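One structure, as structure tokens, below. Some questions next.
In this view, the complex is presented without one of its protein chains, the others remaining in place.
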Amino acid sequence: MRVLRGFWSLVTLNGKVMVGSGIVGFFVLVAILGPLFIHQNPLKFTSALLEPPSAAHWLGTNQGGQDVFIQLVVGTRTSIFWAFLTGVLVVIISVTVGLLSGYLGGIVDDILSLITNVFLVVPALPLAILAVEYFARTELTIALIVAFTNWAWGARVLRAQTLSMRNREFVTAARSGGERTWRLIFFEILPNQLSIVAASFITTTIQVLLAVAGLEFLGFGDSATVSWGNMLFGAYNDSALLLGAWWWFAPPGLCIALLGSGLALLNFGIDEIADPRLRREPGLKVLKKQKAVA
Amino acid sequence: MRHLIRRLSIYLLAIWAAITLNFFLPRFAPGNPAEVVFYRLAQHGEASPATLNALEAEFGINTTDSLWVQYLKYLNNLIHGQLGVSITYFPNNVSDVIGQNLPWTLVLLSVSVLISFLLGSLIGVFMAWKRGSAFDTIFSSLMTFFYSILYPWLALMAVYFLGYSLGWFPFSDAYDVGTVVPGWSIDFILSAAYHAILPALTIVVSTIAGWMLTMRNSMITTLSEDYVLMAKAKGLTSRRVMFAYAARNAILPSVTGFAIALGSVVGGQLLVEIIFSYPGIGYALYQGITNQDYALADGVLLLVILATVFMNLIVDLLYTVLDPRVRQERSA
Amino acid sequence: MMENNPGTQPLLEVQNLSVDYAASNGIVHAVTDVSFTLHRGEVLGLAGESGSGKSTLAFAISRLLRPPALIASGKVIYHPRLRADQQQFEQSTLPVNVLDLTSEELRSFRWNELAIVFQSAMNALNPVMTIGAQIMDVLKTHRPGMSGEARKQRAIELLRLVGIASDRLKSYPHELSGGMRQRATIAIALALNAEIIIMDEPTTALDVVVQREILTEILHLREQLHFSVIFITHDLSLLIEMADLIAIMYAGRIVERGTQRDLYLRPRHPYSYGLIHSFPTLHGPRRRALGIPGSPPDLRAVPLGCAFHPRCPLAFGACTTHLPALRPVTAGSESEQQAACHLYDVRFTSEAPTTQTIAAQYAALAEGSGTR
Partner (left out) sequence: MSFSPQEATTSGSEIASEPILEAQHLQKQFPLRRLNPFGPKRAVRAVEDTSLALYPGRAMALVGESGSGKTTIARMLARLYTPTTGTLSFQGQPVGANLRAYRRNIQLIFQDPFSSLNPVHDVWYHLSRPLKLYKHARNNVEVTKQALALLERVSMTPGEQFLHKYPHQLSGGQRQRVAIARALAVQPRVLLADEPVSMLDVSIRLDILNLLLRLKEEEQLALLYITHDIASARYFAEDTLVLYAGQMVEGGPSEEVIQHPKHPYTQLLLSAAPDPDRLVAGKGLAPLPARGEIPSLVTPPSGCRFHPRCPSAMPVCKEHFPPRTDLGAGHWTHCFLYGDGSGTAFGGNGTTKE
């Protein structure tokens, strides 16, 4: 109960966090519960070809007569699942690299930051295409390759943070008190970086969501799976544009943008909580009426 | 100097890593890409056993050369600009295809990235300066939505609504193929500009939010610095305080961010070109991918990586000019 | 050029100034009902600990407060004088309320009449602009008629004035040592011959030797250029050596003010006494000193009555209920010493305590804690 209340107060602390978690929460709920209400194979072909939205097909049908709404709901689960899973994977890599590189310094840091910098310089999408084209087209391949090409940014941020924190006096104090290195890293430094890790997880998830959808759009996805990116691939390849079937390609992209906005809001909110300078002060409204302030 | 040499070594390593990855991946990947390509060529009726041999050499199959010899040969070919033969545009060389498409990409990319960066940063400056105003609130909301938009989707929407339905702008090709001839004529330039509007708009809209956000946050942090307060206390005009003191410093993290974001912008550009059938290297890449034309696709990707690394170097140089602290380290 | 004796003509009168901070859990009074007068050519010292409101007061006077701070009430009256040598922000000698200036008037008031030296020169200088450019910036804005060459000459002259070689004109702030940077900010402050220079802990970040050099420099420049100084610091021992008048702040209010001599030799407010004796001495007997028990108050919960009463060894009943006002410590004396303490209010005490009485009470307190 206390945990729940703590969570609630955290969420309501900041307007952006509130709206953001509302949006993300909605999509997560759809991803978990949505498919339970759908008893139809989303890939089933019917004879109702290219129908615009109607009561029977809320978002119309595509060229194969498949129901776009049903695909969207089922795709929500796939897309969110893989985005979050990849996000977690990326964060694990970046936290490990960032903390080790920043804390240990020396030759370990030299090597790790060199690799990090190389990955920062190389554009992620072309590198991912280069890597993905020779492998089997599955969602897992995409997840692994996206993780492989997107971890560097988070690692760089965490390294910089760790580096500045390593010389903070409380770490030196704990060290001179006789604490072991792993305890210094995980009990003294890491807890202070949770907001950064959270922010980096969210930013990464947005990146990953877009990167996965981008690769799927290029046709590297598993065509037997329904996801937002695969829907876009299908729509584009089957000339939805020329057929004028906006209901086919608009919804999946909109969902990506909305989920991304929700995540972005969460992220901005966390930034504001962590850096009070970004917060809007409550007294601002009063102030405008005050003549004496420049 | 130190700083630049360190950066240079990173760039060289990045290029080497990309090239090496490109060499080894097809050799260790499951299956035989040479055969795939060969069968595709066979469908076009352009395959002979000699072609298969050439292809197998390219992918390192059925060759007596050791891996190292192959690697060195591959590097040698690269240095001489030989990226192999394209199947899609058979019998053209990949380098010729890229050479034809590259200018379109470069012009479109540089124009739209510059507009996006400058405009986004400028809006960010004003958002921070007028924090809490209607201007800030409206752009903040827009920024949140466009922050995480998928390039190809935005492109599809633009093509469908602004191009296809309303018919305001052309939405395929880089110029009116039927009526104008490429050259330095007014007609051609106007036509090219007209055709570039939608793709450029797509790139600007999908990247601008990032610059706005970076600049706004950085500017807010800078505005609370003492030197901005002192500039105000000195009685300088608002414009001077805002630009010469606050924005001039706030732009520094933005420039660093610019380098990092370049990669994703370039990736986005490739996708946008596909949707607009814009004859840049993104379009060539798509041809390569859909036709399993590995030589073409890999050539484009390598070039893109190389170009991005090069642009990073330019941004680094720019940063050195902008920040005297780094400049001093260079001379030290 | 200086036709009046220092200390006779009022230059800046602060009247009942209050500054509030709008915090999420209500309003915090950072500065409450502060009044004082700065005369021409005077060095006024403002001393206080963190949270005493001394810096907020300085920012309020110069109208540089940032949200969520706001000026709740009060006036800051500035008495301009005609100066033949330069452009004036207003062509009259009528007093003006700085808080009523329009933004254009304010812009012209700033630096022409009032300049500021900030605490950390490293942070107060624009890191991407040369020192010279930051000086010439002021001249360009406020002296539009000046030629580029004249601006440059003036900048060199200013740097020389504070002891910086002219070849430093093209240096960036990070290329200078800490002491040099602070000198450069002083040079900027002198650029327009401002009447008032507010110095907000200008030497706190510096080492003792450099600190002393710069203080000597400031006093020397004042002799030459006749500006007035409001000098803000937490280090009372510095003020005693260099200020003409000292005001001591506690929890947003002035609790005592007087000449430097009076304050050092005969502090009247128990807080002033405690603060002066919080500094170990270099000479004389080494005796146990106690400082002041307890901590400065949290401004979100300032004690009722006199804010100092929980820490005061001489507190009595009235201190917990009635707010003391500043009043002369000895009725009818020519000295300007004033203290906000009920011990000097005939309504509460028949006989005002001497410094010795306060010392004895503090000593008793030390005795008590020694056996703890």
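Going by the order they are written in, the chains are A, B and C; count residues from 1 in each one.
In this text, a contact is a pair of C-beta atoms (placed from the backbone, for glycine too) under 8 Å apart; a residue touches a chain by one contact, two chains touch by 3 or more.
The structure displayed is predicted, hence computed values, not measured ones.
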Seminar exercise, completed: Among listed residues C:E13, C:E175 or C:E213, the absent chain is touched only by C:E213
For this session: Mind listing the chain C residues that contact the chain we can't see here?
Result: 49-50, 177-179, 207-213, 215-216, 219, 234-238, 240-242, 260-261, 264-265, 274-276, 278-286, 288-296, 366-367, 369-372
Problem set entry | Missing-partner contacts on chain A, residue numbers | 168-179, 188, 191-192
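The rule is simple: only the chains that are shown with their structure count from here on.
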Problem set entry | Farthest chain relative to chain C (centres taken as mean CA coordinates) | B
Seminar exercise, completed: Chain with Cα centroid nearest the overall Cα mean is chain A
Problem set entry | Computed distance of Cα centres, chain C from chain B, in Å | 56
Exercise. If you average the CA atoms of chain A and of chain B, how many Å lie between those two points?
Worked result: 22
Seminar exercise, completed: Between the Cα centroids of chain A and chain C the separation in whole angstrom comes to 51
Exercise. What residues in chain A touch two or more of the other chains?
Worked result: 284, 294
For this session: Give the residues of chain C that touch two or more other chains, as numbers and ranges in rising order.
Result: 64, 106
Exercise. What residues of chain B sit close enough to touch chain A in their complex?
Worked result: 10-11, 13-14, 17-18, 21-22, 25-26, 29-31, 33, 131-132, 144-154, 156-157, 159-161, 164-165, 213, 217, 220-221, 224, 232, 259-260, 262-264, 266-268, 270-271, 274-275, 285-286, 289-290, 294, 297-298, 300-302, 304-305, 308-309, 312
For this session: Show which residues of chain C lie in contact with chain B when the two form their complex.
Result: 62, 64, 66, 106-112, 115-116, 118-120, 123-129, 137-138, 141-142, 172, 174-175, 185, 188
Seminar exercise, completed: chain C partner, complex, touching residues on chain B are 224-227, 229-237, 240, 244-245, 248-249, 252, 322-325, 328
